[in-house]
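The structure's right below; bear with me while I get my questions together.
A protein chain is absent from this complex, but the other protein chains hold their places.
Right after this comes chain A.
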């Protein structure tokens, strides 16, 4: 076994980093959409809106109960066969769609738990001074629920960044896809994949650091 080709690895870094915007872009688009969808699903669950509640439960169960890769293949290869208007769905769109639906199912449950976890007596106190339900949600419940939910949601964002690597199976040349191509050209598989692993690792550590800072700020009101 030969020693690692460090020059090759160093040269690879800028090439791979040029695909980072696509990787992060898919993750961020997925995160924003998943958050919006998850908030809606959580509210349906909290208020137990008749009809929608059952559909939401089914949705959550399906998207948590099946592998993300299966869901991505279903959207990319499967859906265009049954829905003709989706014929030219591209890999990036399918990835964002899959990430959104898959992660919104998980996030909805954490958001719901965070809302339900806000002390019921504060809700009564807000009502007792004449606040409406919307006011008490916006000013008392959601700010506190956010504090509880944010660490978990950040973890999902980190998972989502790693999950974007599955997009290469749909033919998208993002960070993972680019690495695969580079490795196939140089035959230096170990060097290529250890380089991309370190890049993912670095991004995740950076985010974890941001997460700790954010939690510290959010907990300001609760420190004794």
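In this section, a residue touches a chain if its C-beta (ideal position, glycine included) is under 8 Å from a C-beta of that chain, and two chains touch if they have at least 3 such contacts; residues count from 1.
Rule of thumb we're sticking to: contacts and distances are computed from a predicted model.
In the listed set "Putative amino-acid transport system ATP-binding protein", "Protein meaA", "ATP-dependent DNA helicase RecQ" or "Acyl-CoA dehydrogenase family protein", the entry agreeing with the UniProt name of the missing subunit chain is "Putative amino-acid transport system ATP-binding protein".
Checked against the full complex, the candidates A:89, A:140 or A:207 give a single residue touching the omitted chain, namely A:140.
For chain A, the residues touching the chain absent from view are 119, 121-122, 124-132, 135, 139-140, 143-144, 147, 220-224.
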